[in-house]
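The other protein chains are all here in position, but one chain of the complex has been omitted.
Letters are used for the chains, namely A and B, taken in the order the chains are written, and counting of residues starts over at 1 for each.
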Amino acid sequence: MALKGLDIFKLSPKKNCKECGSPTCMAFSMKVAQGAADISACPYFSEEAKATLMEATAPPMKTIKVGAGEKEIALGGETVLFRHEKTFVSKTRYAVALCSGMDDAEIEAKLANISKVDYDRIGERMYVEMVYVNYDPAAGADKYLDLVKKAAGLNRVLVLGCQDAEVAKAAVELVKADKPILNGADASNYEAMSAVATEAGVVLGVTGANMEETYETIKKLEALGNKNLIVDVGVTSIKEAYKTAVLLRRTAIKDGDRSCGYPSLVQANVLAKGDLHMQAALASLFTMKYGSVIVMEEMNYAQALPLYGLRQNVFTDPQKPMKVEPGIYAINGADENSICLTTVDFALTYFVVSGELERSGVPCNLIISDAGGLSVLTAWAAGKLSANTIAKYFAEADIEGKVKNRTLVIPGKVAVLKGEIEAKLPGWNIVVGPTEAVQLVKFLKDMQG
Amino acid sequence: MPFNAKSGKFNASINVVEIGTGDKKIKIGGENVLPFYTFDAPVENAPKVGIEITDFGLEHEPDCVKKYYEGCATVVDMAKKAAEMEGVDFLSIRLEGGDPNGANKSTEELVQLVKEVAEAVDLPLVVCGSKNVEKDAELLAKAAEALDGKNAVLLSAREENYKAVGAAAGLAYKQLVGAESAVDINLAKQLNVLLTQLGVDGKSIVMNVGSAAAGYGFEYVVSTMDRIKAAALGQGDTTLQMPIITPVASEVWGVKEAIASEADMPEWGDQEERGIDMEVETAAAVLASGSNAVILKHPVSVATVSKMIKALM
Partner (left out) sequence: MAKFVTIGERIHCISPVIRKAMAERDPEPILKRAKEQLDAGATYLDVNIGPAESDGEDLMKWAVQLLQSNFDNVPLALDTANKKAIEAGISVYNRAKGKPIVNSADAGGRIENIDLAAANDAIVIALCSAEGIAADNDERMMHCQNMLERGLSLGMEPTDLWFDPLFLVVKGMQDKQMEVLEAIKMFSDMGLNSTGGLSNNSNGMPKHIRPIMDSALVAMAMMQGLTSAIVNPCDLRLMETIKSCDIFKNNTLYADSYLEI
């Protein structure tokens, strides 16, 4: 975070001795802020003041890495509160919870289910990236260790939820090479837990009954030298969890309090136990407001489809449109003889158009060419959707070799291109489609009829 | 050093708008903090949840919604049943059939229906138009007249028809005017300015700043709402301090994740569950961005979102 001259001035000796070469301490402070002078040019700045300034220039929120090798995930590292200010850095990750208190059948079912949601959306793999393994003391340590081993087989980043330092030590020992999170430190056990985490070199999750208590424990952990932390926003209530998630982020970013600058973990599975729809609501809420890891009882497609879509939307670069890959998208079981339609690669256009085409039930080939990720009219105006660009793409991608049908529907908004496309793509029957995607269903049905 | 949170309370606040009359009337807005930031300052009026029915009754509803209205023969029956459902704060009737490019039902027919619904239920009412701007100019103006004294929201006045809708709803019959812009903050502001210049009291305007289903360009919705709240609260921009009401149902019950049948997408599983979660997650996200009210369709979504709001207040 850039320091303002005023922040430096407040710590300056305010003697106006001119020994640094500047006429006043204020002028000197401004030069330091601009990088035009080094603070060491002033002989009177106290060491303490210098340390404060160093601290203030460090990033407000730590980037915490979990998981090893290809599975490594970065959490936190955010620099803003709102996505329109600057792109968010680390997307929210979702975990499914297992507990050693569950019976074997339930555990087996969960283990099998975790891999179920796994699909691609605009070039991003959507799946459950983490598994939360909770320790139930009543079920005993052995069962827990057994479960940790099983969970490790899923090849996901693990979060070990365990407040018993001894059991935690044994569990971490089993999987420490995979860099799990050990979640379970609080005011009562932080010293022992911190020792386990530090020794194994893993991230420690810390929590408390409320924001205030959690903060005090963070301070104590920092005093022990442990800053490799993630904050569990707690399970006291949804309200308190939300407060903690928001205050951590805001206090770190806005007020520069580094002790709040850690990623967060939200146990939606506990906050809304047994209510999958409420967990869906909370997953959405905490994806919007500052959850780094969100734990669910399960992740089914109903929950996942909107959630991963939302995450993809929220974590995009506000300056950069989302694009889909150019290519032939076969819809409703289309083959080489099915009618062809074309539109731009702007993700939003693609989704709306492909959604309507699916709704029509008509088999068709949606041909997407590279239009710079712009919408139809914008792409046309920028020269990125023209008879030339379409003809060029058809040649490059060998569309004529792949599709036998020779009818191509173009977006109604670029009806003016019809003649030019006909000239560039001889042998094709160019048809002007509707101007809005919603009219596609009727359009295709009319065409068939 | 104990934790000492700085308050994120603003000096400006969102207008309080009262909808409906009598015991069931609701208040939205009034907050001087970001959504659900009750730790910064008390939020007096919790966001509200509305349930949507249309003039087509059960005809166009997905099967998973139909079953909740079993035994309802008419739209009025549905309205009565909807009003009794858990978590419902207000009723929204969407006059879809008015669209000249669709069923093209007459204004008289639809206004008559609105009247009957208003007489049958005592919940606050939101009347959504046909989405055709010419038709809505007439339809919503007449609906405003028919609902005289009900303090209802006419959703919506758009750039093309704000004069007709604003004059009837805002001036002649003192209803509440819903100003609609499609994820365009400058237009959102401009419409409020135009409506107030027309003479409509700024305190009787609510905004529909546009929405999208989660995953469908929702980033624009988030940033539009974030920036509106930043201007309204942070910059004290009085032309943007109107509460936001977001129709979610009409966005989500059209996307394939919500409506594709299980037969078509077997790996996706139960269609009803998908519809509900799409609606619940989209609603939670628009509420987190600053909507003061959402309009939903599925009774389980309504109950869930209402419960989430209560848990956060």
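Simple rule for what comes next: a contact is a pair of C-beta atoms (placed from the backbone, for glycine too) under 8 Å apart; a residue touches a chain by one contact, two chains touch by 3 or more.
All values derive from a computational prediction rather than experimental measurement.
A.B. asks: Looking at A:L6, A:M54 or A:A395, which makes contact with the chain not pictured?
C.D. replies: Residue touching the absent chain, from the options given: A:L6.
A.B. asks: Which is it among B:S106, B:Q235 or B:S261 that touches the chain not included here?
C.D. replies: Among B:S106, B:Q235 or B:S261, only B:Q235 touches the chain that is not shown.
A.B. asks: Who touches the missing chain here, A:K14, A:K149, A:R406 or A:K445?
C.D. replies: Going through A:K14, A:K149, A:R406 or A:K445 one by one, A:K14 is the residue touching the chain not shown.
A.B. asks: On chain A, what residues meet the omitted chain?
C.D. replies: 4-7, 9-10, 14, 16, 23-27, 29-30, 33-34
A.B. asks: Applying the definition given at the start, please give the residues of chain B touching the unseen chain.
C.D. replies: Output for chain B: 185-187, 189-190, 193-194, 197, 227, 231, 235-237, 239-240.
Here, only the chains that are shown with their structure count from here on.
A.B. asks: Across the complex, what residues on chain B touch chain A?
C.D. replies: By the definition above, chain B touches chain A via 1-3, 5-6, 8, 36-39, 213-219, 222-223, 226-227, 230, 254-257, 259-260, 267-270, 273-274, 276-278, 280-285, 287-289, 300-301, 304-305, 307-308, 311-313.
A.B. asks: Under the touch definition given earlier, write down the residues of chain A that touch chain B in their complex.
C.D. replies: Residues 82-84, 121, 211-212, 215-216, 219, 237-239, 242-243, 246-247, 250-251, 254-255, 275, 277-278, 280-285, 287-289, 300-303, 305-310, 312-314, 316, 318, 347-348, 351-352, 355, 358-359 of chain A touch chain B in their complex.
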